[in-house]
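See below for the structure under consideration.
A single protein chain has been omitted from the complex, and every remaining protein chain is retained in its original position.
What follows is chain A.
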Amino acid sequence: MTSDDTTLDASAPWLEVDAVIDDPRTRIVVCCGSGGVGKTTTAAALGVRAAERGRKVVVLTIDPARRLAQSMGISELDNVPRRVKGVDEAAGGELHAMMLDMKRTFDEIVEGHADAERARAILENPFYQSLSAGFAGTQEYMAMEKLGQLRANDEWDLIVVDTPPSRSALDFLDAPKRLGSFLDGKFIRILMAPAKVGGRAGMKFLNVGMSMMTGTLSKLMGGQLLRDVQTFVAAMDTMFGGFRTRADATYRLLQAPGTAFLVVAAPERDALREAAYFVERLAAEQMPLAGLVLNRVHGSGAAQLSAERALAAAEALTETLVADGDPAADPEAGEAGDPSDGISPNSPSADPSSPVAENLEPGGIVDLDGGKNGSRTAGGLSPAATAEHAASPSASAAQLAAGLLRLHAERMQVLARERRTRDRFTALHPEVPVAEVAALPGDVHDLTGLRAIGDRLALRPGDAGT
């Protein structure tokens, strides 16, 4: 049993995930954060939990890991929400999931908003084909479009969105504005002008500066590409207004009270720095932040035993074994960091000058201190120990105990580090509610795993863990 209370800080308000997903007024949950923090898994776990608590949910994922997608039955990329099997629907809920197909979404918009002939001209345009296949920015626009569509359908009462793995986690917020500023700009009119009025005849409507500009563009891009771009822009002309309107509408939807943003992070320096940046940005955009989900937080059921004492005790046990001249003692000493298992040939013990060893220095210092304490303790206990010698534990048990203690010391150091990192975030943003998710030893790729994550997500701080 792992108790989480040691990792939680009473000063950070608790993010009550169930209250967020149970509230019928919550219609959209957006999971955002930097790469590799478990965003997609969090979105999927929230979807499963909300569905099993009675809501009709659709999860929109952008780029899920293959096995996670398979676990929800959306390995086919067909851009349509699919009902997820295996979800407990007893409470009246349903789970649907879909993976965003950028090109398909773009194509559908074109087909839906242009007459057949014009649509064909656009779809066949080489410039369009590259644009829609996912160059910088397209993914963000299309994610916003799809979110708008899903919301407009009104078929689901909760939409959980996972944000694209962007250069910056904020790109999807910028997408509508960037599109807007482009569509309003002069540049698009220059691009459109010649094609609209039929080649160079149109040039006389432009001033000399502008014609120089198109000349330059033609020189730069090559005449054929410029013509492709112009044809594309002209064909898209009637649709741009719609793009703009829908992007603005989706942006306002995100600001509305029915939306809850969850910033997802891991208790690591970089991830939390990004999270803090995100929190500030959401505030600046007046987006409703529900809280921070801190994934992969470690706990310990033996938190009363500090890293220092555990190391000291491990040291004392090893010393006793050596002193007893037990032949098993020496291998034990090596076992703690022994690289012979092939997992980490660079582990600190392999090379004392290695940087890994350097970086364990804080631990090493503790070890030394602990070692002294340990010998003192052992000295103090020695009469008793000697008296008990006949009943002393077997060498293998002592070895095992020392190993367990070293492992515990490592765990406690991880805990302390995570707490420091988290506290730094909380100090900067004390108002942001936090939900901590205890680390699982392995990866999650089935509904059972997602359910377990959901349970951990919803756990009240201080309640016993798993």
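The rule is simple: a contact is a pair of C-beta atoms (placed from the backbone, for glycine too) under 8 Å apart; a residue touches a chain by one contact, two chains touch by 3 or more; residues count from 1.
Note that contacts and distances are computed from a predicted model.
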*asked:* Considering only the chain that is not displayed, what protein name does its UniProt record carry among "N-acetylglucosamine transport system substrate-binding protein", "ATPase", "Phenylacetate-CoA oxygenase subunit PaaC" or "Sigma-70 family RNA polymerase sigma factor"?
replied: "ATPase"
*Of A:R27, A:R406, A:R419 or A:R456, which residue touches the hidden chain?*
A:R406
*In the full complex, which of A:R83, A:R252 or A:R269 touches the chain missing from this view?*
A:R269
_Sole contact to the chain not displayed, among A:D63, A:E124 or A:E155_ = A:D63
*Interface residues of chain A (partner: the chain not displayed)*: 1-2, 34-37, 63, 65-67, 126-127, 130-131, 133-137, 165, 167-168, 178-179, 181-182, 185-188, 190, 209, 212-213, 216-217, 219-225, 228-229, 266, 268-271, 300-302, 305, 309, 312-314, 316-317, 320, 336-339, 341-349, 354-356, 358-360, 362-363, 374, 377-378, 380-381, 385, 388, 391-394, 396-398, 400-408, 410-411, 413-414, 417, 441-443, 445
